[in-house]
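With one protein chain held back, the other chains of the complex are shown just where they sit.
Moving on, here comes chain A:
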Amino acid sequence: MSATASPGLAPGHDPYHLGGSRDGRGDSAATGRGAGGPAPKRIVVAYGFWIFILSDIVMFAAFFAAYGVLVGGTADGPKPQELFDLTHVALETGLLLLSSFTCGVATLALTARRMALFQAMMAVTFVLGAGFLALELKEFADLIARGAEPSRSAFLSSFFTLVGCHGLHVGIGLLWLLTMMAQVLTKGFRDDILRRTACFALFWHALDIVWVGVFSVVYLLGVIA
C-alpha cells in the first residue's frame, strides 16, 4: 500500500486521457497538482477559516450593494453630507487600525511564547476595539437624536445596517477576544489554542479590511457627494 508497492497496474491505464504514463504503469510522474496528501491541521484550520471569512465578505458585499442602491433614497430626509462628521470617523478608524496592529503584536508574542506580552497586547486590542464600538454607538445615538433614525429613509436604513453589521462583528470579535485571553491563560500554548488564536487574528484583521471599505464608500464618498 505504500508508494512503491503498486505492482501490476494495468499498463498505460489512463482512462481520462490525461497523458503521462511514462513509467508504464499509469502512475505518471506528472500526477497533477495536489497529490501531496492531507495538509497539516494548522493549514486546514486556517484555510477553512479563510473560506469562512470570504463568505462573510460576500455578506458584507450584499449590504454594500444595498447601500449603493439606496443611498439616493433619502425621502426628503437628511442626506449623507449633512450627517457625517469626518473627524469622528477618523478617530474611529484610528482606533480600529491601531487595534489591528496590537493584535498583530499579540500574535507575534504568542509565537514567541511570551504570555505577559500576549495578554497585555490582547487587552490593549480589547480596549481599542471597545473604544471603536463606543464611538460608533455614540454616532448612532447622535444621529437618532437628530431625527436621522433608520426608519426615516431607505438611505438611513441601509447605512445603519451596513455600519451596524460591522459593529456587530466587532462586538462578537471582542467576546471572542476575551475567550481567547482566558483560553491561552488556562490552557497555555497548546496547538489547538494557537490555531484558534490565529483564526481570531484573521477575523480581527478582516474587520479592518471591511472597515476600509465602509470608510471609503460610506463616509468619504458621502462627504464628497
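To be clear about the criterion, a residue touches a chain if its C-beta (ideal position, glycine included) is under 8 Å from a C-beta of that chain, and two chains touch if they have at least 3 such contacts; residues count from 1.
What we mean here is this: contacts and distances are computed from a predicted model.
Trainee: When one chain of this assembly is omitted, its UniProt record names it as which of these: "Cytochrome bo(3) ubiquinol oxidase subunit 1", "ABC transporter ATP-binding protein", "Succinate--CoA ligase [ADP-forming] subunit beta" or "Carbon-phosphorus lyase complex subunit"?
Mentor: "Cytochrome bo(3) ubiquinol oxidase subunit 1"
Trainee: Residue by residue, what part of chain A touches the chain that was omitted?
Mentor: 1-3, 5-10, 13-18, 25-28, 31-39, 43-45, 47-48, 51-52, 54-56, 58-59, 61-63, 65-66, 69-70, 72-75, 77, 150-155, 157-158, 160-161, 165, 175, 179, 183, 186-187, 192, 196
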